[in-house]
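What follows is a single structure, written as structure tokens, with notes after it.
For this view, one protein chain was removed and the others were kept in their places.
Labels A, B and C are assigned to the chains in the order they are written; within every chain, residues are numbered from 1.
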Amino acid sequence: MTALIETGSMKMPDLGPLSKRNYLNSGYTVRSWLLTTDHKRIALLYLMSITFFFVLGGAAATLVRLDLMTPQADLVQSETFNKLFTAHGVIMVFFFLVPSIPAVLGNFLVPLMVGARDLAFPRLNLLSWYIYMLGGLFTLYALLAGGVDTGWTFYAPYSSTYSNTYVMATAVGIFITGFSSILTGLNFIVTIHKMRAPGLTWFRLPLFIWSIYATSIIMVLGTPVLAITLLLVGLERILGLGIFDPRLGGDPILFQHLFWFYSHPAVYIMILPSMGVISEIIPCYCRKRPFGYAFIGFSSFAIAVFSFLVWGHHLFVSGQSIYAGMVFSMLSYLVAIPSAVKVFNWTASLHKGSISFDTPMLYALGFVGLFTMGGLTGLFVAALAVDVHVHDTYFIVAHFHYIMVGGAVMGYLGGIHFWWPKMTGRLYPEGWARLSAILIFIGFNLTFFPQYILGYLGMPRRYHIYPPEFQVLNVMSSAGASILGVGYFFPLTYLVWSLYYGKRASANPWRATGLEWQTPSPPPTENFAETPIVLDEAYDYKRMDGQLAEGGTA
Amino acid sequence: MSDETQAAQLSPLAHQFDDLAQQNEADDLGMWLFLCTELMFFGGLFLAYTIYRTRDEATFAAASRELELLWGTVNTAVLLTSSLTMALAVHAAETRHRQKLIVFLFVTMLLGCAFVSIKFMEYYHKYLHGLMPLLGLPFKWDGTSPGHAEMFFDLYFVMTGVHALHMLIGLGIMLVLLVQATRGRLLGGFSGPVRVTGLYWHFVDLVWVFLFPLLYLIGAR
Amino acid sequence: MSHKRSDISIYVTVYVVLLVLLALTVEAARHDLGHWNFAVTMAIAGAKAVCIGLFFMHLRTSTPLVKLVVTASLLWIAILFSLSLADYWTRDWDSLVGGSRDVSRSDAAQ
Partner (left out) sequence: MIDDGFRLLPEQASTHAPHVDLLYFCLIALSVFFTVLISALIVYFSIKYRRGNTKVDRTPGSGHSLMLEITWMVIPFVLSMGIFAWGSSLYFSGYRPPAGAMEIRVVAKQWMWKFQHPDGRREINTLHVPMGQPVKVTMISEDVIHSFYVPAFRVKRDVLPGSYASCWFEATRTGEFHLFCAEYCGTNHSRMVGKIVVMEPSEYADWLGGGTSKEPPAVAGERLFEELRCGTCHRPGGATGRCPPLAGLFGHEVKLTGGTTVMADENYLRESILRPSAKVVAGFQSLMPSYDGQVDEEQLIQLITYIKSMAKP
């Protein structure tokens, strides 16, 4: 075996025959994929499945936006419209956003970044994917059999008593998928605690690991509450229990408490990993250590913890006590602090950097801008009196899309591009990628900015037909959505194209620090020829660039 | 490759770990994290219980008196005993006593089955007495606030039902362990699965430790 | 093994203690102690839980990390309960739902 791989010295290991044998070509049979316990292969299984769900959820969104071009109901019936936005929400939240970065990039990168051979529980990891797929099948069945029309929030008593659609199948699907989320989070926590390479202390970890760890905490502690909530809704439908049914003495607001105890932190399941991705990309394309490493790291924890204290801000007009409303409003503002810390630190990281604008960096900068806007409008909806007006309007729709699409999806795409050479051993076409990053940024803003105005004007969400004065803004939004759609279509195409025709990637095409870049692209099944030993801080770009100056760039 | 597979069969150490201590700690931590999620899962039910009980304590107390204290107590004793035998089974596995491991696992399963049987017998009695407000069955309640009493029984059935389901899952896992134990596995360094199952079983016991007073004992008799 | 093997005698002792606690709690339920019934019965349940956790589940000798996990989950349960109950226990405070006293006075005047 070759000499030790040290992060400090940044010597490329002698790849030798290893580069020929990697995790992708270690087996070609279907069996070798479906029964794999290799975290990298499982990550690719997830990548394919969530892309499928993303396209499906996107199709539903397209139909919704098309229908909203006119104030009347002329494309579909109201019943169908309701099923479409429910399908969009359920698929995008539970089957795309929640698993997106953790299950794809997290699965692929966590063991590589901590210098381990695999996750702590590889078989459990494979099981997670099967559980996810099983849940997905239930939900797909519900959609194909006739759909479900409760909205992704499943508010009782509509979902538990009044809806005649496939609520049970969908709830079962989400219930099952929740366990996939739990097991993935559990696997990450144990891996990060127990499997770090020698010398890799907490403060030498990449910030991506910090944020995945924080995400996992939410997954483990939040998801089970959603599970019990959906179980109770299911039992109300099957057994006629009355926990949430006011006719039987139950309280429908209890459903909302339990539902949002998970579903508010779930927003942070989506955004935290994206923040982690951004914290990797920015240092690489600025060639310097991020400003305030420890503050970015700890703010991830702060967000994870605070996220559990604020769920009641979804209940300001619901009949929750106004005193509880005030408590939740105040706690909600706490989240602003770690979020601001992150944004300011990322911005400060640019200072005195050597900035280049490759695709991942474009996504990262776009993320910072959009997240700032999404976060700032969070101040509006946490302010009690303003929320009373904008609650359940398009203002909310715009706000959470800025976080979940402008934030989470931008981060996801940035990360996919950044680590694409590592995952596939191929480079994506830079020109196309930059073009689509810019298209997505423009399309996104055109789609969702008008919705802020629409919301403050008072257009309620989930409205199929609407007063004619709202049409102009709706048309603007739909027009933007078409640009956004094109922007999403490009990466889907050229990334597949690059698998066959892309340039071969070297082990470290971006000259990035981090253990994952010190093994060949694509990595061998066992990740590292020898367990790496870490002697230095993360993001030591100064040293990296100093060493590479003589050998030229990769 | 074949060398690795063989080694994997001979050694209790999975390939991703460096040593057995790391593996054991990872197993324990993993199980404890899973128990965390279980706690949150039951937490939702306990919260619902707390809210509805504080709304009408008197009716909840009255409804609680309808439960059979004798069988509840017996079941608690049964479950506590099974926790003891489970702890002994783990001990036997770690100290490489195959015979003891089999016996204690078997006894634990017997006790678990006894618990579930008694539980279902109680359900049947509730059904006979018209205290099973499920599936549209008639609910007979002579006392005050039938609505709130019904809520008590709703919660009773959900909470004990979900608990019983956890028991059944535990019994299923133990069946697998028992089969493996008869083949001479799960001893010494291989005892991880027994230890982890033990943690799960004790947790199920813990939940019952709270369910029992909340359901059976809140109405002074 | 990260923890020391507890002696069998400890297990049996703990078991006996658990049965005694069970007897105590059932006995307590036979007397009407007013609000104390609930407090006593929950205190005994807590004691039982501590016994099971410390000895059967080896928390006594667990790594600090496992202890942290347990503490964290209890903390999260506390969050779930305290903030939810913050709503339920203050709903009656505001008379806005049913109409404030001011309104009732004006009604009475009519």
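Throughout what follows, contacts are C-beta pairs under 8 Å (C-beta built on N, C-alpha and C of every residue); 3 or more make two chains touch, one makes a residue touch a chain.
If you're wondering where the values come from, they're calculated on a predicted model, not measured in any experiment.
Considering the full assembly, A:Tyr155 is the residue among A:Phe52, A:Tyr155, A:Trp432 or A:Phe489 that touches the omitted chain. Within the whole complex, the absent chain has one touching residue among A:Arg21, A:Arg123 or A:Lys352, and that is A:Lys352. The hidden chain makes contact, of the residues A:Phe52, A:Tyr141 or A:Phe380, with A:Phe380. Within subunit B, the residues in touch with the undisplayed chain are 55-59, 143-148.
Residues of subunit A in contact with the chain left out of this view: 78-79, 82, 149-151, 153, 155, 157-158, 161-163, 246-247, 249, 251-253, 286, 288-289, 291-295, 316-319, 322, 325-326, 329-330, 333, 336-337, 340-341, 343-345, 347-348, 350-357, 365, 368-369, 372-373, 376-377, 379-380, 382-389, 391-393, 453, 456-458, 460-469, 472, 542.
Here, only the chains that are shown with their structure count from here on.
As a whole-number value, the distance joining the C-alpha centres of subunit A and subunit B reads 35 Å. For the pair subunit B and subunit C, the distance between C-alpha centroids works out to 18 Å. Across the assembly, subunit A contributes 193, 221, 225, 254, 257, 261 as residues in contact with two or more other chains.
In subunit B, the residues that reach two or more other chains under the touch definition are 25, 29, 33, 36, 40, 43-44, 47, 51.
Every residue of subunit C that touches subunit A in the complex is listed here, in rising order: 65, 72-73, 76, 79-80, 83-84, 86-88, 90-91, 93-94, 96-97. Of all residues in subunit B, only 21, 24-25, 28-29, 32-33, 35-36, 39-40, 43-44, 46-47, 50-51, 54, 69, 73, 76-77, 80-81, 83-84, 86-88, 91, 94-95, 198-199, 202-203, 205-206, 209-210, 212-213, 216-221 touch subunit C in the complex they form. The part of subunit A that touches subunit C in the complex is made up of residues 193, 217, 221, 225, 253-254, 257, 261, 308-309, 311-312, 315, 319-324, 327-328.
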